[in-house]
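A single protein chain has been removed from this complex, and every other one stays in its place.
By letter and in written order, the chains are A and B; residue numbering begins at 1 in each of them.
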Amino acid sequence: MAWKRIKASLPPGRYYLSGNEAVAEGAIAAGCRFYGGYPITPSSETMERMAHRLGQIGGIFVQMEDELSSIAAVIGASWAGAKAMTATSGPGLSLMMENIGYATFTETPCIIVDIQRAGPATGQATRVGSGDIMQAKWGSHGDYQIIAVSPWSVQEMYDGTIRAFNFAERYRVPTFVLGDEAVGHLRETLEIKPWVRVFDRKKSRGRPPFDSKNPRQIPPMPTFGEGETLLVTGSTHDGHGIRRTDDPKVHSRLVRRLNDKILLNQQHIVDTEEFFIEDSVLTVLCYGFTARSALTAVKELREEGHRVGFMRLKTLWPFPHERVAQLSQGVEKIFVPEMNRGPGGRGGHEIQPV
Amino acid sequence: MSKTVQIRFGGFGGQGIVLAGLLLGRAATFEGKFVAGSNSYGVAARGAACRSEVVISEDPIDFPQVTIPDIVVVMSQRAYDLFSRQVAKGGLIFYDSQFIVPRRRRGMVEVPATEMALRNVEEKRVANVILLAAVVAQTGIVSQGALLRAIDESVKGKFLELNRKAAALGFHWKEEIHER
Partner (left out) sequence: MVRAMEQYLRSGIPSTPFCPGCGHGILLGLVLRSIHALGIDMREMLFVSGIGCAAWIPSPHFNADTLHTTHGRAIAFATGAKLYNPKLRVMVISGDGDLSSIGGNHLIHAARRDIDLKVICANNMIYGMTGGQVAPTTPQGFTTSTTPLGNPERPFDLCKLVEAAGGRYVARYSVTQPLALMESIKKSLSFKGFSFIEVLSPCVTQFGSKNLLESAPKIMEWAMEKCIPREEAEGLSREELEEKIITGEWGDVEDSTD
(Lines give C-alpha, C1' and ligand atoms only; values in the text may rest on other atoms or scores of the structure.)
Protein backbone atom coordinates (compact mmCIF):
# COMPACT_ATOMS: atom_id res chain seq x y z
CA MET A 1 0.00 0.00 0.00
CA ALA A 2 1.12 3.48 -0.74
CA TRP A 3 -0.64 4.77 2.39
CA LYS A 4 1.39 4.81 5.55
CA ARG A 5 1.15 6.16 9.06
CA ILE A 6 4.07 8.25 10.25
CA LYS A 7 4.88 10.27 13.32
CA ALA A 8 4.01 13.96 13.15
CA SER A 9 7.00 16.25 12.73
CA LEU A 10 6.21 18.24 15.88
CA PRO A 11 5.52 16.80 19.33
CA PRO A 12 1.76 16.31 19.68
CA GLY A 13 -0.09 19.06 21.49
CA ARG A 14 -1.64 22.46 21.03
CA TYR A 15 0.25 25.24 19.31
CA TYR A 16 -0.50 28.87 18.61
CA LEU A 17 0.68 29.41 15.04
CA SER A 18 -0.19 31.50 12.01
CA GLY A 19 -1.82 29.87 9.01
CA ASN A 20 1.30 30.34 6.91
CA GLU A 21 3.42 28.67 9.58
CA ALA A 22 0.90 25.83 9.86
CA VAL A 23 1.21 25.22 6.10
CA ALA A 24 4.95 24.70 6.54
CA GLU A 25 4.41 22.30 9.46
CA GLY A 26 1.79 20.39 7.47
CA ALA A 27 4.19 20.12 4.54
CA ILE A 28 7.01 18.79 6.73
CA ALA A 29 4.59 16.33 8.35
CA ALA A 30 3.44 15.11 4.91
CA GLY A 31 7.04 14.41 3.94
CA CYS A 32 7.87 17.50 1.88
CA ARG A 33 11.65 17.69 1.50
CA PHE A 34 12.01 20.31 -1.24
CA TYR A 35 10.92 23.92 -1.27
CA GLY A 36 11.63 26.25 -4.19
CA GLY A 37 10.14 29.70 -4.03
CA TYR A 38 10.31 33.44 -4.39
CA PRO A 39 9.20 35.83 -1.64
CA ILE A 40 5.82 37.50 -2.01
CA THR A 41 3.44 39.12 0.44
CA PRO A 42 1.32 37.74 2.07
CA SER A 43 2.77 34.22 1.76
CA SER A 44 6.43 34.65 2.75
CA GLU A 45 6.14 33.26 6.31
CA THR A 46 5.67 29.79 4.83
CA MET A 47 8.89 30.17 2.88
CA GLU A 48 10.80 31.45 5.91
CA ARG A 49 9.62 28.60 8.10
CA MET A 50 10.42 26.05 5.39
CA ALA A 51 13.96 27.48 5.10
CA HIS A 52 14.36 26.96 8.83
CA ARG A 53 12.65 23.56 9.12
CA LEU A 54 14.15 21.95 6.02
CA GLY A 55 17.55 23.06 7.28
CA GLN A 56 16.91 21.22 10.53
CA ILE A 57 15.89 17.93 8.92
CA GLY A 58 18.20 17.80 5.90
CA GLY A 59 15.70 18.77 3.22
CA ILE A 60 16.44 21.11 0.33
CA PHE A 61 15.45 24.76 0.31
CA VAL A 62 16.25 27.10 -2.54
CA GLN A 63 15.19 30.68 -3.07
CA MET A 64 14.91 30.93 -6.84
CA GLU A 65 15.27 34.03 -9.00
CA ASP A 66 11.55 34.33 -9.78
CA GLU A 67 8.28 32.40 -9.72
CA LEU A 68 8.78 30.86 -13.16
CA SER A 69 11.91 29.13 -11.96
CA SER A 70 10.43 28.34 -8.54
CA ILE A 71 7.73 26.08 -9.93
CA ALA A 72 10.20 24.71 -12.51
CA ALA A 73 12.62 23.70 -9.75
CA VAL A 74 9.76 22.11 -7.82
CA ILE A 75 8.79 20.01 -10.85
CA GLY A 76 12.42 19.03 -11.45
CA ALA A 77 12.79 18.00 -7.80
CA SER A 78 9.56 16.04 -7.93
CA TRP A 79 10.89 13.94 -10.81
CA ALA A 80 14.10 13.49 -8.84
CA GLY A 81 11.92 11.88 -6.16
CA ALA A 82 10.99 14.69 -3.80
CA LYS A 83 7.69 15.68 -2.33
CA ALA A 84 8.06 19.28 -3.39
CA MET A 85 6.23 22.55 -2.94
CA THR A 86 6.19 26.28 -3.46
CA ALA A 87 4.11 29.08 -1.96
CA THR A 88 3.08 32.32 -3.57
CA SER A 89 0.31 34.87 -4.03
CA GLY A 90 -1.68 36.16 -7.03
CA PRO A 91 1.01 37.91 -9.07
CA GLY A 92 3.42 35.03 -8.50
CA LEU A 93 0.76 32.50 -9.39
CA SER A 94 0.20 34.32 -12.68
CA LEU A 95 3.89 33.86 -13.44
CA MET A 96 3.77 30.14 -12.64
CA MET A 97 0.93 29.30 -14.96
CA GLU A 98 2.81 27.87 -17.94
CA ASN A 99 4.71 25.38 -15.82
CA ILE A 100 1.62 24.44 -13.82
CA GLY A 101 0.15 23.35 -17.16
CA TYR A 102 3.38 21.45 -17.79
CA ALA A 103 3.01 19.71 -14.44
CA THR A 104 -0.55 18.63 -15.23
CA PHE A 105 0.53 17.28 -18.64
CA THR A 106 3.58 15.44 -17.29
CA GLU A 107 1.54 14.25 -14.26
CA THR A 108 3.98 15.70 -11.77
CA PRO A 109 2.94 15.73 -8.11
CA CYS A 110 3.58 19.16 -6.62
CA ILE A 111 1.99 21.58 -4.19
CA ILE A 112 1.28 25.22 -4.88
CA VAL A 113 0.21 27.19 -1.84
CA ASP A 114 -1.54 30.37 -2.95
CA ILE A 115 -2.16 32.96 -0.25
CA GLN A 116 -4.58 35.20 -2.11
CA ARG A 117 -4.51 38.97 -1.88
CA ALA A 118 -6.57 41.74 -3.40
CA GLY A 119 -5.95 42.12 -7.15
CA PRO A 120 -5.77 42.64 -10.09
CA ALA A 121 -2.13 43.59 -10.65
CA THR A 122 -0.21 44.60 -7.53
CA GLY A 123 -3.54 45.51 -5.96
CA GLN A 124 -3.46 45.58 -2.18
CA ALA A 125 -0.58 43.33 -1.26
CA THR A 126 -1.38 43.09 2.45
CA ARG A 127 -5.15 42.80 2.11
CA VAL A 128 -7.29 39.75 1.65
CA GLY A 129 -8.98 38.64 -1.59
CA SER A 130 -10.29 35.56 -3.37
CA GLY A 131 -9.31 36.57 -6.87
CA ASP A 132 -7.39 33.42 -7.83
CA ILE A 133 -10.19 30.87 -7.62
CA MET A 134 -10.64 30.79 -11.38
CA GLN A 135 -6.97 31.33 -12.15
CA ALA A 136 -6.07 28.27 -10.10
CA LYS A 137 -8.38 26.11 -12.18
CA TRP A 138 -8.19 27.69 -15.62
CA GLY A 139 -5.02 29.78 -15.61
CA SER A 140 -2.92 27.66 -17.94
CA HIS A 141 -3.86 26.86 -21.53
CA GLY A 142 -5.60 23.70 -22.66
CA ASP A 143 -7.95 21.22 -21.00
CA TYR A 144 -6.72 20.00 -17.67
CA GLN A 145 -7.74 19.34 -14.09
CA ILE A 146 -6.14 20.27 -10.81
CA ILE A 147 -7.19 19.72 -7.21
CA ALA A 148 -7.62 22.58 -4.74
CA VAL A 149 -8.32 22.55 -1.03
CA SER A 150 -9.77 25.64 0.62
CA PRO A 151 -8.82 25.98 4.30
CA TRP A 152 -10.84 28.23 6.60
CA SER A 153 -8.72 27.94 9.74
CA VAL A 154 -5.15 27.49 10.90
CA GLN A 155 -6.01 23.87 11.70
CA GLU A 156 -7.08 23.34 8.10
CA MET A 157 -3.98 25.09 6.79
CA TYR A 158 -2.08 22.27 8.52
CA ASP A 159 -4.45 19.38 7.80
CA GLY A 160 -5.27 20.68 4.32
CA THR A 161 -1.61 20.87 3.35
CA ILE A 162 -1.10 17.23 4.37
CA ARG A 163 -4.21 16.34 2.44
CA ALA A 164 -2.99 18.30 -0.60
CA PHE A 165 0.29 16.35 -0.62
CA ASN A 166 -1.67 13.11 -0.43
CA PHE A 167 -3.89 14.14 -3.35
CA ALA A 168 -0.85 15.22 -5.40
CA GLU A 169 0.99 11.95 -4.79
CA ARG A 170 -2.05 9.77 -5.26
CA TYR A 171 -3.36 11.36 -8.45
CA ARG A 172 -0.07 12.71 -9.83
CA VAL A 173 -1.47 16.18 -10.21
CA PRO A 174 -0.53 19.71 -9.10
CA THR A 175 -2.59 20.45 -6.02
CA PHE A 176 -3.38 23.88 -4.64
CA VAL A 177 -3.75 25.02 -1.08
CA LEU A 178 -5.95 28.02 -1.84
CA GLY A 179 -5.64 30.12 1.28
CA ASP A 180 -5.80 33.86 1.60
CA GLU A 181 -4.21 36.70 3.55
CA ALA A 182 -6.74 36.45 6.37
CA VAL A 183 -6.20 32.78 7.11
CA GLY A 184 -2.49 33.00 6.27
CA HIS A 185 -1.86 35.66 8.89
CA LEU A 186 -4.45 34.50 11.37
CA ARG A 187 -2.97 32.93 14.49
CA GLU A 188 -5.02 30.18 16.00
CA THR A 189 -4.92 27.16 18.21
CA LEU A 190 -3.50 24.27 16.21
CA GLU A 191 -3.87 20.73 17.45
CA ILE A 192 -1.04 18.48 16.30
CA LYS A 193 -1.93 14.81 16.56
CA PRO A 194 0.77 12.19 17.11
CA TRP A 195 0.29 10.41 13.79
CA VAL A 196 -0.14 11.52 10.19
CA ARG A 197 -1.51 9.45 7.31
CA VAL A 198 0.48 10.05 4.16
CA PHE A 199 0.40 8.67 0.64
CA ASP A 200 3.60 8.08 -1.32
CA ARG A 201 3.56 7.87 -5.12
CA LYS A 202 3.44 4.35 -6.49
CA LYS A 203 6.29 2.87 -8.46
CA SER A 204 6.23 -0.10 -10.77
CA ARG A 205 9.36 -0.84 -12.73
CA GLY A 206 8.96 -1.00 -16.48
CA ARG A 207 5.28 -0.12 -16.56
CA PRO A 208 4.44 2.88 -18.77
CA PRO A 209 4.52 6.02 -16.61
CA PHE A 210 2.10 7.94 -18.81
CA ASP A 211 -0.79 5.61 -19.54
CA SER A 212 -3.22 3.25 -17.88
CA LYS A 213 -5.94 1.03 -19.31
CA ASN A 214 -8.48 2.23 -16.79
CA PRO A 215 -8.62 6.03 -16.67
CA ARG A 216 -9.45 5.84 -12.96
CA GLN A 217 -6.09 4.27 -12.32
CA ILE A 218 -3.03 6.41 -11.96
CA PRO A 219 0.10 5.26 -13.79
CA PRO A 220 3.16 4.56 -11.61
CA MET A 221 5.76 7.31 -11.33
CA PRO A 222 9.42 6.33 -11.61
CA THR A 223 12.17 8.70 -10.57
CA PHE A 224 15.27 10.02 -12.30
CA GLY A 225 18.39 8.04 -11.49
CA GLU A 226 16.65 4.67 -11.20
CA GLY A 227 17.84 3.48 -14.60
CA GLU A 228 14.42 3.64 -16.23
CA THR A 229 15.60 5.94 -19.06
CA LEU A 230 12.62 8.18 -18.45
CA LEU A 231 11.39 10.44 -21.17
CA VAL A 232 9.42 13.35 -19.75
CA THR A 233 8.06 15.94 -22.15
CA GLY A 234 5.47 18.68 -22.28
CA SER A 235 4.60 17.67 -25.84
CA THR A 236 1.84 15.17 -26.51
CA HIS A 237 3.30 11.76 -25.70
CA ASP A 238 2.44 8.09 -25.58
CA GLY A 239 2.55 5.91 -22.49
CA HIS A 240 6.33 5.78 -22.55
CA GLY A 241 6.79 9.51 -23.04
CA ILE A 242 7.61 9.32 -26.74
CA ARG A 243 6.57 12.54 -28.46
CA ARG A 244 3.54 12.02 -30.70
CA THR A 245 2.71 15.50 -31.92
CA ASP A 246 0.87 14.60 -35.10
CA ASP A 247 -1.49 11.82 -34.06
CA PRO A 248 -4.86 13.20 -32.92
CA LYS A 249 -5.77 9.83 -31.36
CA VAL A 250 -2.78 9.92 -29.02
CA HIS A 251 -3.59 13.49 -28.04
CA SER A 252 -7.25 12.73 -27.44
CA ARG A 253 -6.47 9.64 -25.35
CA LEU A 254 -3.95 11.51 -23.20
CA VAL A 255 -6.05 14.63 -22.61
CA ARG A 256 -9.17 12.61 -21.85
CA ARG A 257 -7.31 10.39 -19.43
CA LEU A 258 -5.72 13.35 -17.61
CA ASN A 259 -9.16 14.89 -17.10
CA ASP A 260 -10.87 11.60 -16.29
CA LYS A 261 -8.35 10.52 -13.69
CA ILE A 262 -9.52 13.44 -11.54
CA LEU A 263 -13.19 13.66 -12.57
CA LEU A 264 -13.88 9.92 -12.30
CA ASN A 265 -12.26 9.88 -8.87
CA GLN A 266 -14.23 12.87 -7.61
CA GLN A 267 -15.98 10.89 -4.90
CA HIS A 268 -12.58 10.32 -3.26
CA ILE A 269 -11.58 13.98 -3.56
CA VAL A 270 -14.56 16.28 -3.11
CA ASP A 271 -15.29 17.25 0.47
CA THR A 272 -18.06 19.53 1.71
CA GLU A 273 -19.48 20.41 5.08
CA GLU A 274 -23.13 21.27 5.73
CA PHE A 275 -25.06 22.72 8.65
CA PHE A 276 -28.78 23.50 9.08
CA ILE A 277 -29.60 22.19 5.59
CA GLU A 278 -32.70 20.09 6.43
CA ASP A 279 -35.20 22.89 6.95
CA SER A 280 -33.50 25.66 5.01
CA VAL A 281 -35.29 27.70 2.36
CA LEU A 282 -32.18 29.68 1.63
CA THR A 283 -28.63 28.36 1.71
CA VAL A 284 -25.29 30.08 1.88
CA LEU A 285 -22.67 28.30 -0.22
CA CYS A 286 -19.15 29.37 0.65
CA TYR A 287 -15.50 28.41 1.06
CA GLY A 288 -12.27 29.60 2.65
CA PHE A 289 -12.10 32.38 5.19
CA THR A 290 -15.38 33.91 3.99
CA ALA A 291 -17.10 30.83 5.38
CA ARG A 292 -16.09 31.90 8.90
CA SER A 293 -18.03 35.16 8.52
CA ALA A 294 -20.85 33.35 6.72
CA LEU A 295 -21.29 30.75 9.46
CA THR A 296 -21.45 33.49 12.09
CA ALA A 297 -24.06 35.34 10.03
CA VAL A 298 -26.09 32.15 9.42
CA LYS A 299 -26.14 31.36 13.14
CA GLU A 300 -27.32 34.90 13.94
CA LEU A 301 -30.04 34.65 11.29
CA ARG A 302 -31.22 31.32 12.67
CA GLU A 303 -31.42 32.80 16.14
CA GLU A 304 -33.76 35.39 14.64
CA GLY A 305 -35.88 32.54 13.25
CA HIS A 306 -34.78 32.53 9.59
CA ARG A 307 -34.47 29.12 7.93
CA VAL A 308 -31.00 29.56 6.53
CA GLY A 309 -28.65 26.70 5.64
CA PHE A 310 -24.89 26.59 5.30
CA MET A 311 -22.68 24.63 2.95
CA ARG A 312 -18.92 24.94 2.80
CA LEU A 313 -16.58 23.62 0.14
CA LYS A 314 -13.52 22.16 1.86
CA THR A 315 -12.21 21.26 -1.57
CA LEU A 316 -12.89 23.78 -4.34
CA TRP A 317 -11.66 21.89 -7.40
CA PRO A 318 -13.02 19.66 -8.77
CA PHE A 319 -16.26 21.54 -8.14
CA PRO A 320 -18.98 19.46 -6.42
CA HIS A 321 -21.61 20.00 -9.13
CA GLU A 322 -23.72 17.04 -8.06
CA ARG A 323 -24.04 18.01 -4.42
CA VAL A 324 -24.76 21.64 -5.24
CA ALA A 325 -27.44 20.59 -7.74
CA GLN A 326 -29.07 18.35 -5.09
CA LEU A 327 -28.93 21.18 -2.61
CA SER A 328 -30.60 23.58 -5.01
CA GLN A 329 -33.64 21.28 -5.30
CA GLY A 330 -34.91 22.06 -1.84
CA VAL A 331 -34.21 25.75 -1.48
CA GLU A 332 -35.45 28.99 -2.98
CA LYS A 333 -32.05 30.57 -3.33
CA ILE A 334 -28.39 29.82 -2.82
CA PHE A 335 -26.22 32.75 -1.80
CA VAL A 336 -22.55 32.67 -2.69
CA PRO A 337 -20.54 35.24 -0.72
CA GLU A 338 -16.99 35.59 -2.06
CA MET A 339 -14.17 38.11 -1.91
CA ASN A 340 -14.33 38.63 -5.66
CA ARG A 341 -16.89 40.00 -8.09
CA GLY A 342 -17.87 36.62 -9.43
CA PRO A 343 -17.72 35.33 -12.99
CA GLY A 344 -20.28 37.91 -14.08
CA GLY A 345 -18.06 40.71 -12.80
CA ARG A 346 -21.00 42.50 -11.19
CA GLY A 347 -20.38 41.65 -7.59
CA GLY A 348 -21.69 38.36 -6.30
CA HIS A 349 -23.94 35.98 -8.13
CA GLU A 350 -27.02 34.03 -7.37
CA ILE A 351 -27.37 30.42 -8.38
CA GLN A 352 -30.99 29.90 -9.45
CA PRO A 353 -32.31 26.47 -8.52
CA VAL A 354 -32.22 24.05 -11.42
CA MET B 1 -15.62 36.10 32.66
CA SER B 2 -17.93 35.26 29.78
CA LYS B 3 -17.21 32.34 27.47
CA THR B 4 -15.57 34.51 24.84
CA VAL B 5 -13.31 37.49 25.44
CA GLN B 6 -12.14 39.86 22.74
CA ILE B 7 -9.05 41.97 23.30
CA ARG B 8 -7.66 44.70 21.09
CA PHE B 9 -4.18 46.23 21.45
CA GLY B 10 -3.25 49.50 19.75
CA GLY B 11 -0.20 51.73 19.55
CA PHE B 12 2.47 52.66 17.09
CA GLY B 13 4.95 50.38 15.39
CA GLY B 14 7.91 49.43 17.56
CA GLN B 15 6.02 49.41 20.86
CA GLY B 16 5.55 45.65 20.78
CA ILE B 17 1.83 45.65 20.07
CA VAL B 18 2.11 42.54 17.90
CA LEU B 19 4.23 40.75 20.50
CA ALA B 20 1.71 41.56 23.24
CA GLY B 21 -1.04 39.88 21.20
CA LEU B 22 1.16 36.90 20.46
CA LEU B 23 2.08 36.43 24.14
CA LEU B 24 -1.54 36.60 25.23
CA GLY B 25 -2.59 34.17 22.49
CA ARG B 26 0.12 31.68 23.42
CA ALA B 27 -0.70 31.97 27.13
CA ALA B 28 -4.39 31.27 26.49
CA THR B 29 -3.45 28.30 24.27
CA PHE B 30 -1.43 26.85 27.18
CA GLU B 31 -4.57 27.02 29.29
CA GLY B 32 -6.49 24.91 26.81
CA LYS B 33 -8.57 27.75 25.42
CA PHE B 34 -9.48 28.25 21.78
CA VAL B 35 -7.62 31.31 20.55
CA ALA B 36 -7.58 33.36 17.37
CA GLY B 37 -5.33 36.34 16.77
CA SER B 38 -4.57 38.77 14.01
CA ASN B 39 -2.56 41.94 13.71
CA SER B 40 -1.40 44.77 11.45
CA TYR B 41 0.97 43.46 8.87
CA GLY B 42 4.12 44.53 7.10
CA VAL B 43 4.77 48.23 6.61
CA ALA B 44 1.60 49.02 8.52
CA ALA B 45 3.25 47.56 11.62
CA ARG B 46 6.47 49.52 11.28
CA GLY B 47 6.26 53.04 12.62
CA ALA B 48 2.66 53.78 11.77
CA ALA B 49 -0.47 52.95 13.74
CA CYS B 50 -0.41 49.34 14.74
CA ARG B 51 -3.01 46.98 16.12
CA SER B 52 -3.25 43.45 17.28
CA GLU B 53 -6.29 41.44 18.33
CA VAL B 54 -6.98 38.26 20.24
CA VAL B 55 -10.20 36.29 20.69
CA ILE B 56 -10.16 33.77 23.56
CA SER B 57 -12.97 31.28 24.02
CA GLU B 58 -13.96 28.11 25.82
CA ASP B 59 -15.50 26.89 22.53
CA PRO B 60 -14.35 26.74 18.92
CA ILE B 61 -14.40 30.24 17.45
CA ASP B 62 -16.59 30.89 14.42
CA PHE B 63 -15.50 34.33 13.31
CA PRO B 64 -11.87 34.74 14.41
CA GLN B 65 -11.48 38.50 14.37
CA VAL B 66 -12.47 41.01 17.04
CA THR B 67 -15.88 42.58 16.48
CA ILE B 68 -16.56 44.44 19.74
CA PRO B 69 -13.68 44.19 22.20
CA ASP B 70 -14.19 43.53 25.90
CA ILE B 71 -10.74 44.83 26.67
CA VAL B 72 -8.83 47.56 24.85
CA VAL B 73 -5.15 48.16 25.55
CA VAL B 74 -3.68 51.32 24.07
CA MET B 75 -0.20 52.80 24.01
CA SER B 76 -0.69 55.90 21.86
CA GLN B 77 -3.12 58.81 21.73
CA ARG B 78 -4.03 57.92 18.18
CA ALA B 79 -4.86 54.32 19.09
CA TYR B 80 -6.91 55.62 22.03
CA ASP B 81 -8.80 58.01 19.75
CA LEU B 82 -9.44 55.22 17.25
CA PHE B 83 -10.37 52.38 19.57
CA SER B 84 -11.81 53.88 22.76
CA ARG B 85 -15.23 54.48 21.22
CA GLN B 86 -15.73 50.83 20.46
CA VAL B 87 -15.76 48.83 23.69
CA ALA B 88 -18.30 46.33 24.95
CA LYS B 89 -20.64 47.35 27.74
CA GLY B 90 -18.77 47.02 31.02
CA GLY B 91 -15.50 46.70 29.11
CA LEU B 92 -12.15 48.12 30.21
CA ILE B 93 -9.59 50.34 28.53
CA PHE B 94 -6.03 49.95 29.82
CA TYR B 95 -3.82 52.82 28.78
CA ASP B 96 -0.21 53.90 29.09
CA SER B 97 -0.41 57.28 30.80
CA GLN B 98 2.92 58.33 29.30
CA PHE B 99 1.26 58.80 25.92
CA ILE B 100 -2.45 59.21 26.53
CA VAL B 101 -4.73 61.85 27.97
CA PRO B 102 -8.10 60.10 28.21
CA ARG B 103 -11.31 61.95 27.41
CA ARG B 104 -13.57 59.54 29.28
CA ARG B 105 -13.43 58.08 32.75
CA ARG B 106 -15.74 55.08 32.76
CA GLY B 107 -13.84 51.80 32.51
CA MET B 108 -10.46 53.52 32.25
CA VAL B 109 -7.48 51.79 33.87
CA GLU B 110 -4.29 53.82 34.02
CA VAL B 111 -1.00 51.94 33.90
CA PRO B 112 2.15 54.09 33.72
CA ALA B 113 3.88 51.30 31.82
CA THR B 114 6.52 53.23 29.90
CA GLU B 115 7.41 55.27 32.96
CA MET B 116 7.75 52.09 35.05
CA ALA B 117 9.87 50.49 32.36
CA LEU B 118 12.27 53.43 32.24
CA ARG B 119 12.50 53.77 36.00
CA ASN B 120 12.92 50.09 36.86
CA VAL B 121 14.79 48.49 33.97
CA GLU B 122 15.85 51.50 31.86
CA GLU B 123 14.29 49.95 28.77
CA LYS B 124 11.07 51.44 27.49
CA ARG B 125 10.67 48.63 24.94
CA VAL B 126 9.27 46.32 27.65
CA ALA B 127 6.37 48.66 28.44
CA ASN B 128 4.13 46.39 26.33
CA VAL B 129 4.76 43.45 28.65
CA ILE B 130 4.21 45.57 31.78
CA LEU B 131 0.89 46.67 30.36
CA LEU B 132 -0.09 43.13 29.34
CA ALA B 133 0.88 41.78 32.76
CA ALA B 134 -1.26 44.48 34.38
CA VAL B 135 -4.21 43.42 32.20
CA VAL B 136 -3.65 39.81 33.23
CA ALA B 137 -3.41 40.72 36.93
CA GLN B 138 -6.56 42.82 36.83
CA THR B 139 -8.81 40.63 34.64
CA GLY B 140 -7.50 37.09 35.00
CA ILE B 141 -8.05 36.36 31.28
CA VAL B 142 -5.06 34.04 31.60
CA SER B 143 -3.03 33.00 34.62
CA GLN B 144 0.21 34.77 35.48
CA GLY B 145 2.04 31.45 35.10
CA ALA B 146 0.73 30.99 31.56
CA LEU B 147 1.91 34.46 30.58
CA LEU B 148 5.38 33.77 32.00
CA ARG B 149 5.53 30.51 30.06
CA ALA B 150 4.50 32.32 26.88
CA ILE B 151 7.30 34.83 27.47
CA ASP B 152 9.80 31.99 28.00
CA GLU B 153 8.80 30.37 24.72
CA SER B 154 8.56 33.50 22.62
CA VAL B 155 11.38 35.82 23.67
CA LYS B 156 15.04 35.08 23.13
CA GLY B 157 18.41 36.38 24.31
CA LYS B 158 18.89 39.31 26.65
CA PHE B 159 15.27 40.40 26.29
CA LEU B 160 14.02 37.27 28.01
CA GLU B 161 15.21 38.35 31.46
CA LEU B 162 14.05 41.92 30.85
CA ASN B 163 10.61 40.75 29.84
CA ARG B 164 10.31 38.51 32.88
CA LYS B 165 11.13 41.49 35.08
CA ALA B 166 8.63 43.55 33.16
CA ALA B 167 5.92 40.94 33.72
CA ALA B 168 6.64 40.93 37.45
CA LEU B 169 6.37 44.74 37.48
CA GLY B 170 3.07 44.58 35.62
CA PHE B 171 1.59 41.94 37.92
CA HIS B 172 2.18 44.33 40.86
CA TRP B 173 1.49 47.60 39.10
CA LYS B 174 -1.10 48.70 41.65
CA GLU B 175 1.49 48.68 44.41
CA GLU B 176 3.67 50.80 42.19
CA ILE B 177 0.93 53.37 41.82
CA HIS B 178 0.33 53.47 45.57
CA GLU B 179 4.01 54.02 46.27
CA ARG B 180 4.03 57.21 44.24
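In this text, contacts are C-beta pairs under 8 Å (C-beta built on N, C-alpha and C of every residue); 3 or more make two chains touch, one makes a residue touch a chain.
Note that the structure is predicted; figures quoted are calculated from it, not measured.
Q: Give the labels of the shown chains that the missing chain contacts, considering the complete complex.
A: Within the full complex, the chain left out of view touches A.
Q: Among A:A2, A:M64 or A:V336, choose the residue that contacts the chain missing from this document, as touch is defined above.
A: Answer from the full complex: A:M64 touches the omitted chain.
Q: Touching the hidden chain in the full complex, which residues of subunit A are there? Just list them.
A: Its contact residues with the unshown chain are 33-34, 36, 60, 62, 64-66, 68-70, 72-82, 84, 98-99, 102, 224-225, 227-235, 241-243.
Methods note: only the chains that are shown with their structure count from here on.
Q: Which part of subunit B faces subunit A closely enough to touch in the complex?
A: 21-22, 25-26, 28-30, 32-39, 41-44, 61-65
Q: Can you tell me which positions in subunit A touch subunit B when the two form their complex?
A: For this pair, the touching residues of subunit A are 14-16, 41-42, 125-126, 153, 181-182, 185-189, 292-293, 295-296, 299.
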